[in-house]
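Have a look at the structure that comes next, please.
One protein chain omitted, others in place.
Order as written gives the chain letters A, B and C; numbering starts at 1 within each chain.
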Amino acid sequence: MDMIISMLDATFRVATPLVLAGLAGLFSERSGVVDIGLEGKMLAAAFAGGTVAFLLANPWAGLLAGMLTALFLSMVHAFACVTHNGNQMVSGMAINIVAAGITPTLASAWFHEGGRTPVLPTEGRFRPIDLPLAETLRDVPLVGKLYAEVISGHTAPVYLAALIVPLVAYLLYQTRFGLRLRAVGENPHAVDTAGISVARTRYLALACNGLLCGMAGAYLSVAQSSGFLQDMTAGKGYLALAALIFGKWKPWPTLLACLLFAFTDALQVRLQGVPLPVVGEVSVQFIQAVPYILTVLLLAGFVGKAVAPKAIGLPYVKSR
Amino acid sequence: QDTTPAIVFDMGGKFDKSFNEAAYNGAERFKKETGTAYREFEITNENQREQALTNLARRGVGVIVSVGFAQQAAVEKIAPQFPNVKFVIIDSVVNAPNAQSIIFKEEEGSFLVGALAAMASKTGKVGFVGGMDIPLIRAFGCGYAQGAKYINPKAEYIANMTGTTPAAWRDPAKGAELAISQFDRGVDVVFAAAGGTGIGVMQAAKDKGKLAVGVDSNQNHVQPGTVLTSMLKRVDNAVYNSFMDVKKGTWKAGTISLGLKEEGVDWALDDNNRKLVTADMEAKIKSIRADIISGKIKAVDYRANNNSCPVS
Amino acid sequence: MTSSAARPPALDLVAINKRFGAVHANRDVSFTVAAGSIHGIVGENGAGKSTLMSIVYGFYQADSGQIKVHGAEQAIRTSQDAIRLGIGMVHQHFMLVDTLSVLENVILGIEKGVRLAPSLAAARAELERLNRDYALDVDPDALVGNLPVGLQQRVEILKALYRGAEILILDEPTGVLTPQEADHLFRILRTLKAEGKTVLLITHKLREIMDATDAVTVMRQGAVVGTVKTTETDKAQLAEMMVGRKVNLVIPKAARDPGPVVLEGRGIRLVDRRGVTLLHDLDFTVRAGEIVGVAGVSGNGQSELLDVLSGIRAPTAGEILYHGKPLPPLNGTEAARRRALGIAHVPEDRMTMGLVKPFPAYESAILGYHHDRDLQGTSGIRRLLFDRTALIARTEAFMAEFDVRPPDPLLRTSLFSGGNQQKIVLAREIHRDPDLLLIGQPTRGVDIGAIEFIHRRIVDLRDAGKAVLLVSVELDEILSLADRIIVMAAGKITGILPRAEADERRLGLMMAGETGRAGDAA
Partner (left out) sequence: MSAARQSGLPRWVDLGLLPALNLAAALIVSGLVIALIGENPFEALLILVNGAVGYPEAIGYTLHYATNFIFTGLAVAVAFHAGLFNIGGEGQAYVAGLGVALVCLALPGWPWWAVLPIAMIAAIVCGAAWAFIPGYLQAARGSHVVVTTIMFNFLATAFMTWMLVDVIRAAGQQAPQSAAFPPSTHLPTVQEMGAILGISLPQMPLNLGFFLAILTAVLVYLYIWHTRWGYELRTVGTNETAAVYAGMPVPRLIVIAMVISGALAGLAAINEVMGVQHRLVMNWTGGVGYVGIAVALMGRNHPIGIALSALLFGALYQGGSDLAFEIPAITREMIIVIQGLVILFCGALENLFRAPLEAFFRPKSG
């Protein structure tokens, strides 16, 4: 029981950056712009977040800085891919590489701690929030503990992410912007003939992409750990992308995919060194591979064909 | 014949807050004291190791210190090609007339901090977070476990490895998660031998009001009041000494193995963790330390013990 | 008409020019369109009709020239401008988003406010009205991608009307419609005209021009040949103006008694994944030296029949005999094997099936025949490689023989106009003179010059003793070409009769097994 609780608890913490980045990718790719630059944008945001949160000793300032930084990079992506019809994947890679290089460079230039920002003071980080009644309800059998341990006691960005998912779903399916977004990723010609600017729509999409991606990055340095460390995204951007495709470019399924990734990781951590039934104790590497194997199996077994937005990856040019 | 010393850091980079950084500090100390500048190079990818060594050797530097076992292959290859350049490899053994190998008895240092952890632990459960599941890291964990069991035979030892990619050494978020998962299982002291990932471990310990143990350089200051101690691996001394020996002309090829006795490994006690270590804890550790040096206590080296640990 | 005579012309085009690189798509195009009239535009494939309309709609910019709308000169830079001026367009290739509902497609671009709900509600009400007034009967909530083309087109019309279009441009609207759907469309257009709206109609079907339009402009190779009142002209004259020579609208065809059976279907059944039976145990034969026409409202199984026969889809039951021997079941490459056996296939949908748009023409021109020996090198290692000169040579031959414009084998396939793309496909499939030709909608979107040409080629094949299975929704086409006619309805064969016994009425009745569904649900 406690085991389960602690795993669910971890699942939410670990899923948060994936969810935010995954939804960021959703905006971009639903508008027809491939975004493999999530990794780099998160990293840059993590750095900006860690820096500002340290200087102002204020996590929200850090979060904002992260969002603005990622926003800037998203605009670079838009400038290259939308304005200049550049190759979207090359642009994404470029952003990843520049971010990987520039963040430690600036970090050591400003703080002389190598590729790191200083460890954040407590007031510079997001602290766990205890939801009302968490303690009083704790003793209610089952649900009480669940509420107190799993639901309550997370940092602000975790709850923020939880709110953003329905928000994005609403935006995508219930608003004018969402309609145009879905249309432009499928058939930009139709959008154009309907008198809507394809470029403008894609820029907007990438703006949303940047803001969310920035949250994801800042979460890493300002909430989950304290301060920026070189390459600290450690592939989470790619994982988020995988979750997005896994979730067929839809908000709720993407959320589920992220939770799945996070859960299997939490499981993996707790299986290490524990003798398993039948096989006994297995090499750590195999346990560490569990999440990836599971993903592949699920993808092959249940999820079926993911149909990408039709216009994805293609710059929009008026011509046949 | 130019005797400028040179140092080649490993992938972690010279500011990894532990292993490479220790080496860097050693070199800096040498520079301060002697006023002699040194050349340095940071490896970006595997393919660069030999190139870096060749580059330096061709420029006729006096000695090249290669930090980290990962450079063993490169040193083995390049050393013979430059017989009158001196090579030093840290954490691995290379047999060549112009090569000096410096290895550390991590098991001894880990034994000490393991014992201290067991004394500080109220739950009798001590944790270990390693970067990657490789022999060197296993040696850390094994010594640590031995120390813990020495104090409390019923002590429970829980180990986690971070990952299998180089990112494993730079993933504080993952480090924090691993630590928390151990805390949830009752652990209240965690030893992190995982480079930058350890920062996350210490952070998590602070957040959850538990204790952490640092590694390589003295990390007590990272989270004062949370870091119980640090298992010092005096790579700084090693680098400093080999630079000095070359300068003084007392440098010798061969293998040097540094343990507690040689002060190659040790535990750290300063004002940052003073309050955490009670007088009798300190006394106990001191005596264990003496016993290991005198050989009364045998800290088994996982690697020498055909890759198996006497305790688990 | 009298009422509109007073009004300034709805559209007045003056010396419009447009180039695409080397191609001069429109040269000094000038003509006027009277308000409240239905104005036809005809011309060969590649004459520049679509380009011109795209300019009027603001999708392309003219290099030079001016556009007057209701008498006032206008600079139409974007579709938005055009929409604001009350110009609506139904494109040759629909501009719809398949993954959106009809409603969503209709309001796209003119949503009222940030939230969709109000706009959708408003649009729904308005759609109800339009549906009623023009008897469009389109389900507002259907996913556009799931609708048959006929309905998709009405969605396009809905879009235009919903945007309050006064001038409605339709680019080859009937190209993809069944006769029933077409009639329905023209009823709609007449209603529009009655309301004083102006309609521009691009079509290759002179019958439609004669039936529906008040005036017609003829274009050739980018330029206007002339504009005439429909009442003062006739098909033959129009045809001659378009092509620049006399055109036989009906191909003379000598009686000829058929040879042995080439293709025989025995109890062919096809059930799709959802368990719907698309083909019900079809039995039929096609003989050497005869053209068998398959008549029927589109969506009644003809396409599936072609797929099954050509080896694209595996029948659920039954067998196909070719020269008396059963064809083996599908193995993934069956379509290729059947081609090699002499079964050629001109697919109904050249755009997505018959061609690879981004490829240069000479690569599209070998699709399915890329294993041909005579395309590969001759000696040693070269046998593994294409003989590029041979590829291009073959394509040049096609283009010369079929008068494809522009005759440039290196031009990207997508840059040829619809009709010319069709010619490329046809040339490719006929080239290897097959024993059996499976051909679907051979003249869809093709100009009359080309139609004459294509029809003659089909007849020649038949006279050369080949078997032809012709699927077409154009009854005229069936009647003018077929020796025998198979009528299909709802996946069943409702009758097989010799040409002599067939006439529009009779066929209509046989197809009408499902008339109620004509077009709509098909």
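Everything below uses one rule, namely that a contact is a pair of C-beta atoms (placed from the backbone, for glycine too) under 8 Å apart; a residue touches a chain by one contact, two chains touch by 3 or more.
What you see is a predicted model, and the numbers here were worked out from it, not measured in a lab.
The chain not displayed here makes contact, within the full complex, with A, B, C. Only one of C:Tyr162, C:Phe186 or C:Phe359 touches the chain withheld from this view, namely C:Phe359. The residue from B:Thr123, B:Thr164 or B:Ser257 that touches the chain not shown here is B:Thr164. Touch with the chain that is not drawn comes from one residue among B:Ala70, B:Ala253, B:Val277 or B:Val300, which is B:Ala70.
Contact between subunit C and the absent chain runs through residues 21, 310-312, 331-339, 345, 347, 352-360, 363, 366-368, 370-371, 375-376, 384-386, 388, 412. For subunit B, the list of residues touching the undisplayed chain reads 13, 40-42, 44-48, 50-52, 54-55, 69-70, 72-73, 76-77, 81, 92-93, 132-136, 139, 163-166, 303. For subunit A, the list of residues touching the undisplayed chain reads 76, 79-81, 84-91, 93-102, 104-105, 108-109, 115, 230, 235, 238-239, 241-242, 245-246, 283, 285-286, 288-289, 292-293, 295-296, 299-301, 303-306, 308, 313-315.
Throughout what follows, only the chains that are shown with their structure count from here on.
A centroid comparison over C-alpha atoms places C as the chain most distant from subunit B. Distance from the subunit A centre to the subunit B centre is 34 Å, each centre being the mean of its Cα atoms. The mean-CA centres of subunit A and subunit C are about 46 angstrom from one another, to the nearest whole unit. Listed for subunit C are no residues, as none touches two or more other chains. Among the residues of subunit B, none is in touch with two or more other chains.
Taken together, the subunit A residues at the contact with subunit C in this complex read 174-180, 182-183, 186-187, 189-196, 310, 318, 320.
Subunit C contributes residues 57, 59-60, 78-80, 83, 89, 91, 95-100, 104-105, 107-111, 113-117, 119, 159, 357, 414-415 to its touches with subunit A in the complex. On the side of subunit B, the complex with subunit A involves touching residues 13-17, 21, 133, 158-161, 163-165, 167, 170-178, 180-181, 184-185, 196, 199-200, 203, 207, 222-223.
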